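A single structure is presented below for examination.
Of the protein chains in this complex, all but one are displayed in their positions.
The block that comes next holds chain A.
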Amino acid sequence: MKSFTRYFSKYFLSFLSLIFLLVILNVIVFAGTFYGNITKDYGDSSPRRLLEETIADSSASGISDTAREKLRSHNIWAMFLSPDGQCRWAVDLPPGLPAQYTIQDVAVFSKGYLQDYPVFVWDDAEGLLVLGYPKGSYIKITGNYYSRDMFKAIPLYFAGILILDLLLLFAAYYLSKIKVVKDTAPLVSSIKALADGKTTSFSVKGELSEVAESINKASQILSRQNEARANWISGVSHDIRTPLSMIMGYAERITTNSDAGPAIQDQARIIQRQSKKIKTLIEDLNLVSKLEYEMQPLQKEQIRLSKLIRSYAAELLNSGIPDAYTVDIDIAPDTENTMMECDTRLITRAISNLVQNSINQNPQGCKIQLALKNVNGCLTLIVADNGIGLTPEKLQELKKKPHYMESTDERLDLRHGLGLLLVRQIVETHNGSMKIDTIPNQGYKTMISFPYIHQPPPPKATVH
């Protein structure tokens, strides 16, 4: 969305320059078109020039031959009126024009036409010179008058029009920009979702519906592929289960079979241990792939996390863990009754993975602490041990290196092991966040924070 706004701001500048160029172009085209006419109107045969030349070459008594020739070459007739309206002399005066004019006649034609000939007059000391141009060669504006105020307002008027036009243009541009951004927003977010490997489906009307259809199609293909991949993983892990049960079962029988020698029993114990690893792996793998492709339906319910932690810890202790490991429970009183909406099976799995991590990392034994605290309004679940911890390099590696489940690289140093990845996925499906703290040889601590705290009604009376 941001990139789109940037995109449009960038193009707004180009848009402004375009308008500027357009104005300049208009001026040039206008000038080019009317240059000829303007030079003609103010050139050799223009009324003003001819009037000046003719008056210079003539007087009340007559006109010189050169001036007469020049007038003839331009098809112009001329006459000179004395102050009393008598025609003193004339050049090519069209027939039908009188030789005597009253003061009213002069007043009328001096502004415009004399029998449809556009005429121009020059006031001389001895009389009035009248030039008549051919019919239809000039248009004379006879009846116009404008107030001074109007002329004064012209610059303001043009400036106003220009500003109004610019505003309208800008508004049209801005509205269309908003509309495009609005129309493309679902497209952009869908493409983003696709880029993140998530599936999406939406509908857009109008011109963009075709694009929307293509995106939906791509999403469907992606989701089909994800589904196929998750099903494939689930199928393989399903098919491994029964044979693995037998390997584990028979290995255990050998370890307790007195007919087998101690060496064989030891080997059977190794088979047992390794089979357990495969067991954990396929259990994690299936769930990880389902969470990764969002195919795990969450069975969320309101529960007390405190109860879940105790029930997990009791189960762990009841299943008989070696004496080298101790389990401490530390549930802050203000979190005891805090309800949280979560998938019990998944959260228990996350805690179990973290605890198993601590056990696996510390074969010599360690103290495991399960705590529940309220940290800055977040319900925080802490799984900590006092074991060997991680070196800073190892921790960095854990945080930075991509996991092979999430990478298409063929790098050899991708992170392996599904336990922590699964924990992170489970935490993310519950909108939580996860933080790892470790000090070499002092311990390893995972903090999982869930954002919402929902307080139940206060407890009932406590005496029974």
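Definition applied: contacts are C-beta pairs under 8 Å (C-beta built on N, C-alpha and C of every residue); 3 or more make two chains touch, one makes a residue touch a chain; residues count from 1.
One rule holds in what follows: contacts and distances are computed from a predicted model.
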item: Name of the absent chain as recorded in UniProt (options "Cysteine desulfurase IscS", "Extracellular solute-binding protein", "TROVE domain-containing protein" or "Stage 0 sporulation protein A homolog"); value: "Stage 0 sporulation protein A homolog"
item: Residue of A:18, A:99, A:159 or A:314 in touch with the missing chain, whole complex considered; value: A:314
item: Touch criterion as defined above, residue of A:279, A:300, A:373 or A:403 at the omitted chain; value: A:279
item: Among A:10, A:224 or A:253, residue touching the chain not depicted; value: A:253
item: Which of A:245, A:274, A:356 or A:441 contacts the chain that the document leaves out; value: A:245
item: Chain not shown, touching residues in chain A; value: 237-242, 244-250, 252-253, 256, 275-276, 278-279, 282-283, 286, 297, 299, 304, 306-307, 310-311, 313-314, 317-318, 328-331, 337, 345, 456, 458-460, 462-464
